[in-house]
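Heads up, one of the protein chains got dropped from this complex, but the rest are sitting where they should.
And then chain A:
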Amino acid sequence: MNIDIRITGEPLGLADCLDIVSDTACGGINTFIGTVRDHTKGRKVTRLEYECYESMALKEIRKICGEALSRYGIKNILVHHRVGVLIPGDVAVIVIVSDGHREQLFDSCRYIIDNLKQKVPIWKKEIYEDGEAWVSAHP
């Protein structure tokens, strides 16, 4: 395994992800788990609806992972993103990097999630008790 990318409507399991990156040759694993918050700017969030332009999203995630591999000298990257309807507490994204020094592991993990949030065509709509809004759509 080198780069494992998945966009799925199924719940994400951390244990499964760790199994995929498991590598006895590596001395460190860094994980970022993005979860659904139950409030935004004082409004209670009841659920999120994620949608995705899948062919382009996979391409963009692949590019980001490729950049991270060459920039940080790490060996393995896993990025799994869930789409569909999620409720507070659900895991929306898991990023795992392994094999490298811990500085590179922390930096590369941050690089991947920061770039994913900026470039990858995935969108979420927040549904509140009293309305809904596409996140970040308007200034």
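Criterion: contacts are C-beta pairs under 8 Å (C-beta built on N, C-alpha and C of every residue); 3 or more make two chains touch, one makes a residue touch a chain; residues count from 1.
Throughout what follows, contacts and distances are computed from a predicted model.
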| item | value |
| --- | --- |
| Identity of the absent chain, which is to be given by its UniProt protein name, from "Ubiquinone biosynthesis O-methyltransferase", "CO/xanthine dehydrogenase FAD-binding subunit", "Molybdopterin synthase sulfur carrier subunit" or "Signal recognition particle protein" | "Molybdopterin synthase sulfur carrier subunit" |
| Among A:10, A:23, A:38 or A:51, the residue in touch with the chain that has been omitted | A:51 |
| Residue ranges of chain A at the interface with the undisplayed chain | 34, 50-53, 55-57, 59, 81, 92-93, 113, 116-125, 134-139 |
